[in-house]
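Below you'll find the structure I mean.
Of the protein chains in this complex, all but one are displayed in their positions.
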Amino acid sequence: MSTDDATDGEQHDDETEHADEPLLSLSDVEVHYDMGTGIERYLSDKRVKAVDGVDLELEENDIVVLVGESGCGKTTLGKSAVGLERPTGGSVTYRGQDIWEAKDHPRGADIEFREIRRAMQIIHQDPANALNASRRVRAILADPLKKYRTELGPQEREETIYRYLEYVDMTPAEDYADRYPHQLSGGEKQRVTLGRALLMNPDIILADEAISALDVSLRVEMMDLILDLQETFDTSYVFISHDLANARYLAKRAGGRIAIMYLGNIVEIGGPDEVIQNPSHPYTEVLRWSTPSMDPDVAMERIKEKPPVRQIDVPDPQDPPSGCAFHPRCTKAREACAAEDPELYDAEDTEAACFRALDNHEYWSSPELEDAEGSGTAELGVGD
Amino acid sequence: MHRDDLETDGGVTQESIFGTGEDERRSRSSPKERFGRGFDSYVRTPFRIAWNDWRTRIGGIGIVIYLLMGTVGVVLVPAPTLNEGPRYLQPFQDWTIPFGTDNLGRGIFKQLVHATPAMLKMALAGLVFAVGVAILFGMIAGYKGGLIDTVLMTITDIFFVLPGLPLIIVLSAIFTPRDPFIVGAILSISVWPRLARELRSQVLSLRTEDYVEASRSMGLSTPTIIGQELMPKLAPYILIRGSGSAVRIIRDSVALYFLGILPFSTNNWGVMMQFAYSQGNAISTPSHLYWLIVPLVALAGMGFSLILFSQGLDRVFNPRLRARNTEHGSDEEGTGVM
Partner (left out) sequence: MAIDQPGTTGTPDADEDEPDDIVMSVRDARVSFDMARGQAWVLNDVDLDVRRNEILAVVGESGSGKSMFASALLDAVEDPGVLGGDVTYYPDETAGESQTIGSFDDGLDDSVDVLNLDPDELQAFRWEKVSMVFQGAMNSFNPTMKIKDHFHETIQAHNAVLEERMDHVRTLFEALYIDFDRVMTSYPHELSGGIKQRTLIALALVLEPEVLVMDEPTAALDLLMQRSIISMLRNLRDEFDLTIVFITHDLPLVGGLADRIAVMYAFEFVEVGATRDLMKNAAHPYTRSLLRSVPSITSDVDEMEPIEGARPDPVNIPTGCSFHPRCPVSDDRCEIEDPELAAVEDDLQAACFYTDQSREKIDYTLEEEHTEDDR
């Protein structure tokens, strides 16, 4: 009956050694891109710091939702976390094993790269593109089995495929298995993608905006499915979302955290209620302000308010500001913010990368910036 | 190895797997059913789609005719002999010598048939070499990138830039190839570099697709990814360009034979045209023109069939058509909006 067991034959014997290690640990991870091509790359200094020194830990059965606007580095960070992007600095550690070390120096590794590779999977945002349109569902789902469950014969593979289709609520499985992607709805395609990832029995799944391409009324269904399967399969998730409301739903239901990102850094991290209701970082307030309330009375009042930023347009990632990356747009910024780059400090309910979280920082005695309008209001300037 | 002492490392316990769905007897498909599905998928459906398209139908029939000529025909039709008929007999006069005779009384139709194997061999060699090398160089360079890309493309570019015709002339002079396979291989030199470059750019754009990233994330090996994700997408392109290459190689060979540059041992259409020109003065003697035109038509026909066939074959790879024409699996279309 070995067919029914989804676990991989190769087991981590060194489990016990690393039992108290976090599942995944990102330490000062940097992903810098040199801009330009050819000669330019050598001559110019310009780099884009997509991820600029991020620390993050993920436990078993954990959920972290990375929230931010475009260009904040959440996708790059997410892909670095699951080994699909190689950082230019810092380290990514899976159960105590540096994953790129395992790839480069396989002999010295405690955990083989192949095993690491299997343990970290991805679900893409656009279901239409995540499946090869020329192959049937059956063939697509057979891939992971042929690679990692080589002991299964064709009949057993087929059974496993059917079983996983049922896990993701696609019944009758036999019918769905024969279909091509274009014969599935968006939600169904997304579920096949989820099934494919789960067939690997991964420890970590990166869900890259996995619900934004779905119909609004289906998103909750997909999120619920993911959360249910998390219980069944004991997987941790790194979710990427630009939508704070969805992030809250996921993080709250799973008991996870929300991490707000801005220009390559995590600027605030904590539980969903804490981050949303009592944020300590000014940028989190901006995001919160930008997410409308469902109550029309409240919304109509709010709409008259000016955004709590000094510029609505995002700065050029090739030319990031000095010191705190958010300071040019921050209504509470002072000169100290331009000079120094804050770390994540313990704030009231969360961790926030803002000097205001510290009681004794020169921020408090620093003069205001020249064009600051004072907190709460802003002139909508033009960035870029 | 006991499964019970699995750590909670993301492993699924036996309970959770056995528990779900244990009660229902899932319908297993027998090996016979699986074979039926495979046969349907790889043979019947493609055939059905191909037959439905007029291009594949006509092109396919053309190719089959040539193949028959080159295989069965050679057996059925006797070899041409001298003086089997009057010299310069016009075509369609005598039905045992349908296309007339040449200056030595040899039947042209028989020459045509017996020249076909050589042409087919040349076309095949050209196709295999040109496409094979192009796939190897182009797809690997495109997918791997980095140093491998640079090295492979530098080699490709060198061949690209070398003047094709003089190179072939020189090689022919040195190696005096008589075997049509070798001729085809040599002629493919002028063709594969461009194809390699084109395939490389196709792969470059496909490489960033989500489903390729998903396969990489699964740890699938490079040959597997190239073979199963990229090939189905590129197959139509490869087929069309490939048959275009084959046609070009045949044409080039004919030109070279016609010019007398390639040495000939067996009869082939190019050689026939050479003789028609040099010994029969076909161009200046209207009554001898048929000797030149018959092989020319045969040539054009082969090229035309190949190209038509490959164009139509593009449809076989279209998953929507495969779904519609399949016996297994549903006919359902997605609602299309999303």
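All chains are identified by letter, namely A and B, in their written order; residue positions are counted from 1 within each chain.
The working rule: a residue touches a chain if its C-beta (ideal position, glycine included) is under 8 Å from a C-beta of that chain, and two chains touch if they have at least 3 such contacts.
The shown structure was predicted, so the numbers you read here are calculated from the model rather than taken from an experiment.
Considering A:89, A:271 or A:307, the position touching the chain not shown turns out to be A:307 (whole complex).
Of the options A:104, A:224 or A:346, the residue whose C-beta touches the omitted chain is A:224. Only one of the listed residues, A:61, A:93, A:201 or A:246, touches the absent chain: A:246. Against the chain not shown here, subunit A presents residues 69-70, 185, 187, 215-221, 224, 242-246, 248-249, 252-253, 276-279, 286-304, 307, 309, 312-314, 380-382, 384.
Convention: only the chains that are shown with their structure count from here on.
Subunit A and subunit B have CA centres that are 46 Å apart. Listing the residues of subunit A that touch subunit B in their complex gives 4-7, 9, 11-12, 15-16, 19, 60, 82-84, 114, 117-122, 124, 126, 128-136, 139, 143-144, 147, 154-155, 158-159, 162-163, 166-167, 173-175, 178-186, 193, 196, 200-203, 213-215, 232-235.
Those residues of subunit B whose C-beta lies close enough to touch subunit A in the complex are 1, 3, 6-12, 14, 16-18, 20-21, 26-29, 31, 34, 37, 41, 209-211, 213-220, 228-229, 232-233, 317, 319-320, 322-323, 328-330, 332-335, 338.
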